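As C-alpha cells, the structure follows; a few thoughts come after it.
One protein chain omitted, others in place.
For chain A:
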Amino acid sequence: MPADTLAPTKPSWADEVEEEEDAFQTQVYTDENGLKVIVEYRDNDDGKKVKVTRKIKTKLVTEYVNKAVAERKKWAKFGEEKGNKPGPDLSTTTIGENIPLKLSSSYGKTPTAEQQTDEQETKMRQALKSKNIMCRICKGEHFTSKCPYKDTLQPLDEIAASLEGVKNEGSSRPESPEPSGGSGMGPNKYIAPHLRKGATAVGESPREKRDDSATLRVTNLSEDVTENDIYELFRRFGQISRVYLARDRETGVCKGFAFVSFGMKEEAERAQQAVNGLGYDSLILRVEFARSS
C-alpha cells in the first residue's frame, strides 16, 4: 500500500488544491515606495497560468476652487439635460481643432499671405491695363477664364462653327470642334457648372478642409453602439477631436461604422493597432485609416 506510507509526507489531494488556490489568490499591498501593487494570476489563451503585477501610483491633486463654485458643480441637471449623467454629452459638447493664437505686437502691419495675393492681383490688373485683351466668349476686355459668361455661353467662334455644321447637315457629320466641356452630345446639352471646362471649384466648403491623417474608420459595429461607447473605447489612446457615428436617418440606430479623429497621428496609429480585430459586442471590429475622399 504505497499510498498509505506516503500519506504523512504528502498532504491529501484536497488540501493540495486548496493550497494552490491560496497561492494564486490576488494580492494587494503597498510597497516601500508608496506604490499600490496588485498581483493577479490568471489563465491565458493557451491555458497557462500567468502572473500579472500592476503597480499603481496614486497622486492626490488638490484643486482650490471657490466654495460657491464647488457647490454648483454638484447641482443636478435640469431642463433638456434632466436626468443625464454627469460629464459632457458628446451630442452637445465637442473638442474643436487646435487653433493657434499667435500674439505679436506687429500683427496686421506685416501683410499676411492673403493680402499679398490680393496685392499681386491688383498689380497684375494694372499691368494688363495697357495691353489689349479680348475674351473669346464675349469679346470683352478680359481673359476668357475670367469671363462672366464662361459657364453659360460658349466661344463665339465655336457657335459660328457649329452653325456651319448644321448647314452642312446631310452631306457629312459636322467637323466643328466640340463645345468646351461637352461630352459629344451637341451644344444644347446641359452641363452641370462644376463639370464645365475651366470652371473653378465653386461652392467650396466654408470650413477649412479637415485634416484626415489622424482619422480612423471603424467598421463592423453593432447596432446598439452610441457615440459615447466609441468615445470610451478610444479615449485611452489620446485626445479625440471628433467622433462621427453613422446612423440610420429614420430609426437612429447605428449603421455599423464610425469615424474617430485623433489629435495626433501617432495616437491614431496606436489605436488602430490595438482596436483592430478586437471583439466588441460580440462582433470583431475592423479599424483602418480613413481614406479621404
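Following the convention adopted for this analysis, a residue touches a chain if its C-beta (ideal position, glycine included) is under 8 Å from a C-beta of that chain, and two chains touch if they have at least 3 such contacts; residues count from 1.
By definition in this document, contacts and distances are computed from a predicted model.
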{"item": "Identity of the absent chain, which is to be given by its UniProt protein name, from \"Cytochrome c1, heme protein, mitochondrial\", \"Elongator complex protein 5\", \"Eukaryotic translation initiation factor 3 subunit I\" or \"Multifunctional methyltransferase subunit TRM112-like protein\"", "value": "\"Eukaryotic translation initiation factor 3 subunit I\""}
{"item": "Of A:Gly34, A:Gly47 or A:Pro86, the residue in touch with the unshown chain", "value": "A:Pro86"}
{"item": "Chain A, residues in touch with the chain not shown (by the definition above)", "value": "65-66, 68-69, 72-73, 75, 77-82, 86-89, 91-109, 114, 204, 206-207, 239, 241, 263"}
